[in-house]
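Heads up, one of the protein chains got dropped from this complex, but the rest are sitting where they should.
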Amino acid sequence: MDKGRLEAFSDGVIAIIITIMVLELRVPHGDSLQALKPLIPVFISYLLSFIYIGIYWNNHHHMFQVVKSVNGFVLWANLHLLFWMSLVPFVTAWMGENNFTKWPTIFYGISLIMCGVAYRILVISLIRHEGENSLLAEAVGNDFKGRISVVIYAIAIALAWVNPCISFVLYGVVACVWFIPDRRIEKKVMHEEHPQ
Amino acid sequence: MDKGRLEAFSDGVIAIIITIMVLELRVPHGDSLQALKPLIPVFISYLLSFIYIGIYWNNHHHMFQVVKSVNGFVLWANLHLLFWMSLVPFVTAWMGENNFTKWPTIFYGISLIMCGVAYRILVISLIRHEGENSLLAEAVGNDFKGRISVVIYAIAIALAWVNPCISFVLYGVVACVWFIPDRRIEKKVMHEEHPQ
Amino acid sequence: MDKGRLEAFSDGVIAIIITIMVLELRVPHGDSLQALKPLIPVFISYLLSFIYIGIYWNNHHHMFQVVKSVNGFVLWANLHLLFWMSLVPFVTAWMGENNFTKWPTIFYGISLIMCGVAYRILVISLIRHEGENSLLAEAVGNDFKGRISVVIYAIAIALAWVNPCISFVLYGVVACVWFIPDRRIEKKVMHEEHPQ
Partner (left out) sequence: MDKGRLEAFSDGVIAIIITIMVLELRVPHGDSLQALKPLIPVFISYLLSFIYIGIYWNNHHHMFQVVKSVNGFVLWANLHLLFWMSLVPFVTAWMGENNFTKWPTIFYGISLIMCGVAYRILVISLIRHEGENSLLAEAVGNDFKGRISVVIYAIAIALAWVNPCISFVLYGVVACVWFIPDRRIEKKVMHEEHPQ
């Protein structure tokens, strides 16, 4: 089965997710600089989520470059990922509007974990489809970054009971770790195309 | 006429439908766990509708894989399907916000029936265009799943007068039936490509 | 210049326009059949606009099938069309929520005229780019349907001072006239591809 429409549909959904988040930046009633002040936490959480969704799009893009075809299970694994990503605008707004208090920050972390797990399921379903010796399987390797991220999210969630600000900083740290697109795949592709 | 733009446009509309539903998960005012409680039924109906829209996208995707070209009638049959699908976010929110009471649950069922009928019209218009002996016609066959779904929706609607929860369970049952993408087409395609 | 991205971008914008209109079907607070009653005019105007946007998408699709390339002027003529189409959700909601009273119905007609004029400008800019003897120029011909539509819209607007319901009926009549996709182009394409 061709991967073209899966990519197009995912691009569409991710484009909408990344854009509708800005709708939560509600236009303030006043026209003073003061009126913008309550929006600062909403803006910060928007920024973090924009980076996260951007990371997922980048990795999705990178991964599907080495994918040759898809099957029914991959379609659902992809929809499963999109489902958890679709909840990001909700938790983003809840966290931002409540100034990073405990429960919103915890739920933000839970949604990040679920996205991470869903992405992992997508990777596994693709490797199962492409084969253990496929370019993709080699490129992904043991997925250290993916594993460590989920661990850090879990720690961040636990620390929200101490101070939700620590959790937020940890979410930011993971984003920084992922900021650099998946060089592993880029290298593999290059290596494949230009072997010595 | 080329099928490319019909697929792209449908992908766009379906991507928006599946994503704007999450806008009905309105950010609660409080930051406690309690504040999320009224959102549980809204979340459950969002989940069901996400699966339904996902199913339609999957089947649409599968079906158009074996379609070779489209005509003006198919374009309208497709828009007709998208029209009924575009009402799903509305009935989803109405049902969720009213905790699965009678009339919202009935209207949810009606919109599912209309989507099912519209999908059937699309299939018929495609078979008429492609020919009775086309790959598509063989792949769809007698469409037992499609027929039985509409019957179950009708039963679910009738039972809403007794207890709307039964209706909701039945909607879920149909979703489970459809969850598995249309193997018939996948098999046909494979058979066509790799005949013994 | 390639026409691919113009088509993709237009598909995206039109998909969003046709879908966000449903957001004006605001979820009623009650769960009774009565609660849906005030939504009936909103639904009717949504239905009419859905058909209109569908018609524009269909005609856009048909027209660009015979277009070979685009230039900077065509890009702007297309954006100009999308601008007027983007106002349709606004006038649709205004008309629906006010139960088809005079001014909303007039503005709905004005937006339809502007869309019609913008479409004509797009056609002219494309013919200028493709040449007077191009397939497109022949296919469009004297554009009788386009001209008569604008005349009927103008009459409908004038009659809104008498009774806005007449205007609405006239808008519906034009939609029916356009419902059938542009056979002229389909015929031309077929003729071109399979000349006797």
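The first chain written gets the first letter, and so on, giving A, B and C; residue counts start at 1 in each chain.
Assume a residue touches a chain if its C-beta (ideal position, glycine included) is under 8 Å from a C-beta of that chain, and two chains touch if they have at least 3 such contacts.
Everything numeric in this text was worked out from a predicted model, so none of it was measured.
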{"item": "Which residue of A:Met1, A:Ile16 or A:Leu170 touches the chain not shown here", "value": "A:Ile16"}
{"item": "Residue touching the undisplayed chain, where the options are C:Val27, C:Leu48, C:Val66 or C:Ala93", "value": "C:Ala93"}
{"item": "Positions on chain A contacted by the hidden chain, ascending", "value": "7-8, 11-12, 14-16, 18-20, 22-23, 25, 27-28, 31-33, 35-36, 47, 50, 54, 57-58, 61-62, 64-65, 179-181, 183, 186, 189"}
{"item": "Interface with the undisplayed chain - residues on chain C", "value": "1-2, 5-6, 8-9, 12-13, 15-17, 20, 23-24, 71-72, 75-76, 79, 82-83, 86-87, 89-90, 93-94, 97-98, 101-104, 107"}
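What we mean here is this: only the chains that are shown with their structure count from here on.
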{"item": "Interface composition of copies chain A and chain B: same or different, split at half", "value": "different"}
{"item": "Whole-Å separation of chain centres (CA-atom averages), chain A against chain C", "value": "37"}
{"item": "Two or more partner chains touched - positions in chain A", "value": "12"}
